[in-house]
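The complex appears here minus one protein chain, its other protein chains still in place.
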Amino acid sequence: MGKYLLRRLAINVILVAVAASLAYMLAATTMNPRGAYEGRQPPVPEAVIDATLDAYNLNDKTPVLQRYATWASGVITGDFGKTWNGGSVNDEMGRRVWVSLRLLLIGTIVGFVVGVALGAWSAVRQYKISDRVIGVSAFVLMAIPVFVLATLLAIGTYNLNRGLGFTLIEYTGEYNPKLAGWDQLMNRLNHLILPTISLSIGVSGAAFYSRIQRNMMLDVLGQDFVRTAMAKGLRRRTALIKHALRTALIPSATYFAFALGTMFTGAIFTEKIYAWHGMGAWLVDAINANDVNSVAAVTFFAAVCVLAAGFLSDLLVAALDPRVRVS
Amino acid sequence: MRSKVVLRRLFRNPQARYGIIAFVLLVALAYIGPYFGSYEWTEKDFMAFLSPPDADHWWGTTSIGQDMYAITLRGMQKSIVIGVLVALIATGLAAVVGAFAGYFGGWLDRVLMWGVDLLLVLPSFLILAIVSPRLRDGSWIWFVVLLAAFTWMITSRVVRSMTISLREREYVQAAVYMGIPRWKIIFRHIVPNLSSLLIIDATLNVSGAVVGEAALSFFGFGIQPPDVSLGTLIAEGSRNATGYPWLFAFPAGMLVLLVLSVNLIGDGLRDALDPGSNS
Partner (left out) sequence: MSILEVTDLTVTFPGGVQAVRGVSYGVERGEVLGIVGESGSGKSVTSLAIMGLLPRGAQVSGSVKLHGRELLGMDEDEIVKVRGKSISMIFQDPLSAFTPVYTIGDQIAEAVRVHQKMAKDKAAKRAVELLDLVGIPNPNLRAKAFPHEFSGGMRQRAMIAMAIANDPDLLICDEPTTALDVTIQAQVLEVLKTAQQETGAGIVMITHDLGVIAGMADRVLVMYAGRPVEQGPVDDIYYRPRMPYTMGLLASIPRIDGEEGSLVPIEGNPPSPSALPPGCPFAPRCPMKVDMCDDEEPPLTPFGSGRHVACIRSHEIEHKGLTGADVFPVPVIPPSDVVRVPRAERATVLRLDDMIRHYPLMKGAVFKRRVGTVYAVDGISFDIAEGETLALVGESGCGKTTTLQQIMQLAPPQGGRVVVLGKDSAKLDKAARKALRRDLQIVFQDPMAALDPRMPVGDIIAEPLRAHGRKDVRARVSELLELVGLSPEHAERYPQQFSGGQRQRIGIARALALEPKLLVLDEPVSALDVSIQAGVINLLEELKNTLGLSYLFVAHDLAVVRHLADRVAVMYLGRIAEIGTVENVYDHPAHPYTQALLSAIPLPDPEMERTRKRILLEGDLPSPADPPSGCRFRTRCPKFARLSEAERQRCVDEEPSVARLGNAVDHGAACHYAEEIEVITASDDQEEK
């Protein structure tokens, strides 16, 4: 067991290192942080620019391998370097991870719970009206890309607010910094409404889980053990919930664990459209700002998340399914 | 014989029927529609900036006087072509890599799967975002290749695990015991028996690629101007969506319809190709 975990850890460390290095090399060779300083009025002397860029380890006049070595030795000690304008990447990351977490946690969980419940229910009522309504809605929702859905919601809210004459639901930003205490908490919750809806009903939320759960549940419903449970004298309902749903939950829970792990970088659109400054938005902003070190840091973080998510879902399967547990 | 049965089942499935009809209509609209419009997509009508839909400009005009009808259909053409090409490349790659890894096992399997893991971990969004704007003078074909390169991994894992179970099937063993070379067995017995999975996957990859292209273009990382796609149009439109809804509604609506129709076909195919399904 210990040996297995060590081997897996080693492979994952290599994968992360390769992914982050590749991202760094790609960013360092193609991006041009100098551009941000060159076009200024009044013009900045070249020597000053060079000095600034050298301080941030962003100078394209330094050979790329040398810059890579500096960056890599920093990463090993836990320092991801400086942003294009000299801020600390570590600080930025520390701030943004929490923003993403606050934004995404509720939506991800709500999407899973609602999706599983609807999927299971619709499987039990296969081919009835409710199944068809859920199925069609899921299909339509799954065909709407996040950026369309989020924009639609924002337009709807804008019109609603305008019609009402006051702001009922907020649609940009995380909170109003002018408020404090209880008011600020309510304001934060208000700001969460739209992103949570857009995250939890769409492609990566309830619609998706309801399809998976319905399929899994249908597979299980035809199986002998559900029949056995009813042959024992359990009611259909009890047999379905206690025996069928419990077993059919394993695959969707696995997906969920994975989604939970990759949540931080998966919400680029939601963050951009609702103007939350989380990890996803950072990637887009960093690319646009030619911010090499930030790009590498986000990549590093994303790779860690993907691998951790894979591990998390394996653990969850082992916890839920005695068949794969180590004895 | 079998394909006839599948087609019959497919058309008996209402979802798939509507999906196919919708998809055919959308393709027809994208390719035949422009001949009926009164403007070319490259034309600019300096008499009408940001005009709402009317008899002249059916779907309205943009801020520089482009006809939304012509330009949306042009974007749709691009999206459809990209979607289909990406799906074909990605599914083909997934089938070959997965089948070889699963069938041969051992070091080949380990190397290929390590590559898959690496590609999964690599920030596909980042690479596409950095590389594709720089392909400006190359062509969108490279964008298709890149998109496909980041689409096939999950499928190849599924193909691999199914190959591992197919490998133990008696008809595959029978072929081995007849002395048939292994690569021939893969293409004659393994891949055809995965065809239902692959067809479904290719279908769903079409919609995945359409959305993926639109998503990247939304941030300006995909199709580059002067060329347009649904994604670039939606990005453009969403900025002014509250004031000039037609800029957003038409491309977004077309995108949703396109994805929906392809998904319906995919789901219908799943029912039609899966002998265990009871529909």
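A and B are the chain letters, set down in written order, and residue numbers restart from 1 in every chain.
As a convention for this text, contacts are C-beta pairs under 8 Å (C-beta built on N, C-alpha and C of every residue); 3 or more make two chains touch, one makes a residue touch a chain.
Every value quoted in this text rests on a predicted model; they were computed, and no experiment measured them.
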Across A:A72, A:L234 or A:A308, the one contacting the chain not displayed is A:L234
Which of A:Y4, A:F166 or A:W182 touches the chain that is not shown?
A:Y4
Residue among A:I14, A:V133, A:A275 or A:A318 touching the omitted chain:
A:A318
Residue list for subunit A contacting the dropped chain reads 1, 3-4, 223-225, 227-236, 243, 246-247, 250, 314, 317-318, 320-327
Residues on subunit B that touch the omitted chain in the whole complex?
1-2, 169-171, 173-175, 177-180, 189, 192-193, 195
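Just so we're on the same page, only the chains that are shown with their structure count from here on.
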As the complex stands, subunit A meets subunit B at residues 11, 15-16, 18-19, 22-23, 26-27, 30-31, 139-140, 142-148, 151-152, 154-155, 158-159, 268-269, 272-273, 283-284, 287, 295, 298-299, 302-303, 306-307
Which of the residues in subunit B come into contact with subunit A in the complex?
15, 114, 117-118, 120-123, 125-127, 129-131, 134, 207, 211, 214-215, 218-219, 221, 234, 238, 241-242, 245, 248, 252, 255-257, 259-260, 263-264, 267
